[in-house]
Structure formats: structure tokens, C-alpha cells
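Comments concern the structure below.
One protein chain is absent from this view; the other protein chains keep their places.
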Amino acid sequence: MQNLLAPGHRACAGCSMPTVIKLVLDAAGPDTIVVSPTGCLEVTTTPFPESAWCVPWLHSLFENAAAVASGVEVALKRFHKKANVLIIGGDGSTFDIGMGSNSGMFERGHKVTYVCYDNEAYMNTGVQRSGSTPFCAHTTTTPAGEISLGNPRPKKDMPAIALAHRVPYVATASVAYPVDLRKKVKKAIEVQGPSYIQVNAPCITGWTYDAGNTVEIARLAVETGLWPLFEYMNGQLTEVKKVRRPKPVEEYLKIQGRYRHLFKKPNGAEVRKQIQAMADANIAKYSLVD
Amino acid sequence: MSNVMAGELVGPGSTKITKTGAWRTFVPRIDQKKCIKCSLCEIYCPESSVHQVKDPISGDLIFDIDLDYCKGCGICEHECPRHAIRMELEEK
Partner (left out) sequence: MMKVVEGSYAVAHATMCCSPDVVSAYPITPQTHIVEHLSQMVADGDLNAEFLTVDSEFSALSVLVGSSAMGARCYSSTTSQGLALMYEVLYNVSGLRMPVVMTVANRALGAPLNIWNDQQDSIGARDVGWLQLYVENVQEAVDTTPQAYKIAEDLDILTPIMVCMDGFILTHVYEPVELLDKEKVASFLPAFKPKYVLDPANPMTIGAFADPSTFTEFRYLQFEAQKKALSKIETVAKEFQETFGRYFGGLIDTYQMDDAEVVLVTMGSVIGTIKDAIDEMRSEGIKVGLVKVRSYRPFPVQALRKALKDADVIAVIEKDVSIGNEAGLVTDLKAAFYNSKIRTPIVGFTAGLGGRDITVKDIKNVVQKASAARKGIESEFEFLDLRTEILP
């Protein structure tokens, strides 16, 4: 495996994001230029005068990675050079503040592979709710409280938004399925246009669990049906990862502190049922069970 | 430093000067007899601190931890299918 992300970066012990980057870069190879928005990734990997990146890397602002990457791609074409252009950014930038930029990049059809490491909140600034935060998850701006059960809104369907922009390759992936993630990145970089891969990336600090459980939690997200692994090519669903015997969502929820209130509060059981229904809906929609 | 300051340019892989091994409380120990060399520990390690090296005595390829950077997160212990890795409290 090529190590295009050097150690010595400041990510939390057990953070899934460096593993995601490692796998993505291994699949993309050294002829790759990475553009990142502000976030955990940017802050932990590039404290001046150090950088963990062994490929060319550019950071501008929180909400413009897609526009910046468009500029890189266009200049590459102009100078008749070949390299993969990747965006690696978090859900905060991707789902919310960067929406305008993303929409423009997708719509203009730039050959850019967008990898979103999705830890389901604004983690870099201290675990605040993002458009990606799942239903009833505790964050500092949607905290569980006397009269609150956490985030009142369901997770924004970013892959659907990418599909609505006719992005030719849209997939979900997970840090717990490294072979699948690498395969998807390899497919994405071949696409003559934009691609979008959303990678489930658990966060110890934000989701609250023991560091060693990072991969296990990501696996459970897939095994419960809450994080379906799928792939769309040119708008058609072409692949899903089957789940032989879906596990009940409780197994996933109970080991994370951000859902602890769902096991303590009287109406927690009702919410767990609703979350199970969301998992069941995914299982039906993507035919996750044979 | 002066000519890389224009535009905030930084050389590749330069985080290597920061030895994050100092963060550790627990250190992983690999039982080579149980290890089946599946390389899942290498794949999952966020610090890229598990490497295949040549054992100095036997000459076999074994998996080893780079203690300069290992933060002691325990993902390797958790994911090893043969429970060949144990996290131990590190004596400092």
C-alpha cells in the first residue's frame, strides 16, 4: 500500500478519517491533486510548517472546495496535463455551506472526484449539527435535553442531490469496507465527469465511543441497513452490498454516546422504532436482503 | 522558510517530524504466532504505523508497529480476526 498520507498528523487517536484518506489515495495514486475545504482533515493534516500530504494539496475556504477544484481541473486541461483531481472534505462543507459550490461543479460537469468523509456533524468546531446529522443524534446544537430528543430532522440525502445533478457516478462507501472503498474510488476517477462518493466515517469525539471501536461501528451502520452501500452509474442503480441478516438498529445505537438518551428517556423506544423504520426503508429500497 | 512563506507552501510529508507516539497510553503488542498476515491492521491503522518488515532473526515477513507514531487507539486489536494483537498499558 502506498503511503501518500504521512504519519505525525494531529487527528484524534482512532479517527476514521486518516484511514479513509489513506485508502482513497492508495486507489487514486500519486498522480493526484487534492483540494480540501476547511475541517478536521485540513486542520489536522496541515499545521504550518508541516503537512502530512505527499500529493499536491490545496486548501482555500470552508465552502468553495468544489469551485476551487473546478479551477484546478480546468487549468490541467488547459496545460494538457493529466492528474486525478480529488476533493476530500467533510459533511459540514459538503452538505451545507458548500452546496452552492458543489451544485455548480456537478452541473458544469468537471472531471472531479468528490469524496465526502461523513462524520455526521461539524466536528472540527466541536460537534455541532450539520445537514448530515441523523435523526435524534445528540450534537452540541441539537442536544438531548429535558424536552429534546436531539436532532429533529432526518439526514439530508446528498447522494440524491448528486444524482439530481446527473453526476455520472454516485456511491456510498465505508471505512469498514476498505476493498469496496478502493474499488469505488478507482471507478470514480475513470469517469469523464464529476463523481461523488460518500464515506461513512465514525468520529470518537463526536459520537462518543472507545477509540478502538471505530471500524466496528462503521460496520454496524452497514449491517443494520442504516448506511446502505450502493453505487449508481449514469443514474441507474448498478450495485448494492447485500446484508445477509440485518442487525437491529439497537446494536448500532447503543454503543454510541450520541444516542445514549434514546435508551434513557421514556420516548426513546419510540424513536428507536422510527430509526428502525428508516433502516427497513433502506433495506426495501435497495433490496439489501436477498 | 522565507521563500515558502509566500502562499503558505509546505513540503510533502513534513508532519513526520512530529512523533505522535508520545500521545499513547496503551501500546499494541503483536503475537506473531497467532498472526495470519491478513494485513487488516495495516489497512485500518490511521497513523500508517503498521508495516510489513523482515524479522531480523528469522528473516520472515512480519507485521510490526512504528512506535514513533502509534497513538494507541486500539483499532488494530479490535479488528484483528485472530486476536493476535493486545493493547497493554505502556510503561513509560
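Chains: A and B, in written order; residue numbering restarts at 1 for each.
Note that in this section a residue touches a chain if its C-beta (ideal position, glycine included) is under 8 Å from a C-beta of that chain, and two chains touch if they have at least 3 such contacts.
Bear in mind the structure is a predicted one, so any value in this text is a computation, not a measurement.
Considering the full assembly, A:Lys77 is the residue among A:Lys77, A:Lys186, A:Lys242 or A:Lys285 that touches the omitted chain. Listed residues A:Thr19, A:Thr46 or A:Asn213: the one in touch with the omitted chain is A:Thr46. For chain B, the residues touching the chain absent from view are 2-12. Touch with the hidden chain on the side of chain A covers residues 30-33, 35, 42-43, 46-51, 53-61, 63-64, 66-79, 83, 100-101, 103-104, 107-108.
Note that only the chains that are shown with their structure count from here on.
Residues 1, 4, 8, 10-20, 23-24, 42-49, 66, 68-69, 71-75, 77-79, 87 of chain B touch chain A in their complex.
Residues of chain A that touch chain B in their complex: 1, 3, 5-11, 13-19, 22-23, 45-55, 175, 178, 210-216.
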